[in-house]
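Omission of a single protein chain aside, the complex is shown with its protein chains in their original locations.
Let's turn to chain A:
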Amino acid sequence: MISILGLTKRYGTNTVLDAIDLEIAAGERVAVIGPSGTGKSTLLHCLNYLDRPDSGVIRIGDLTVDAATARPADILALRRRTAFVFQNYALFANKTARENITEALITVQRKPRDEADLRADAILREIGLSDKAEAYPAALSGGQQQRIGIGRAMALDASLMLFDEPTSSLDPQWVGEVLDLMRRVAERRQTMVIVTHEMQFAREIADRVIFMDGGRIVEQGPPAQLFDAPRDKRTESFLRRVR
């Protein structure tokens, strides 16, 4: 169970996240949609403390991190329970595909190298990139890089996986393979929050869709309800625009 209470983030006088409250059940798959600049990425960044919220509490299982009191050790603990998939992949450029997956297992989780390698090879098989184990990111296609990015996140066994528009930087021809992989991750009832512009995909895999606007959650509900019978005018006009 994950709960978020009063999560607030400001840049100067611009309140980008306005006291967000959100509960996510274990195994729940949440999609976040909304216009550009409404704080979707900031929400994910704050959940991982890549951006430090100005206030608010994040609770993951027995771990509670309050922005008012969070020390570096709390932040590390939070990051070790969350995994992040970036829009621009952000693979470690100086590491091979396999090393991208083993890096955190070895340096953060202190697993022995051979154990980490075994895990990485299993994941590489799962994401269909066994033959690219020794390749550096620069030698991989966008789709392959993002699949490694997802593999790196999978390896962490995080309580919560965060996806920030994982297909938005991809050439259209690679979108399908990345969505397929995410579908497989979702099928395992991995708890995940996905910021996406792929409405069809959100409808298909999400248990709940959240519509954000102006740093707030405007409306949320099961995909069928939110997409087919939105209650708020802002949701309605946003959906009309993206269709």
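The rule we apply is simple: a contact is a pair of C-beta atoms (placed from the backbone, for glycine too) under 8 Å apart; a residue touches a chain by one contact, two chains touch by 3 or more; residues count from 1.
The definition used in the following text is that contacts and distances are computed from a predicted model.
Trainee: What is the missing chain called in its UniProt entry, if the choices are "Fumarate reductase flavoprotein subunit", "Cysteine desulfurase", "Amino acid ABC transporter permease" or "Cytochrome c oxidase assembly protein CtaG"?
Mentor: For the chain missing from the view, the UniProt record says "Amino acid ABC transporter permease".
Trainee: Can you tell me which of A:I2, A:L43, A:L91 or A:I150 touches the chain that was removed from the display?
Mentor: A:L91
Trainee: Which residue among A:T107, A:Q173, A:Q200 or A:S237 touches the omitted chain?
Mentor: A:T107
Trainee: Can you list where chain A touches the absent chain?
Mentor: Residues of chain A in contact with the hidden chain: 48-50, 76, 79-80, 82-84, 86, 88, 90-95, 103-104, 107-108, 136, 138-139, 152, 156.
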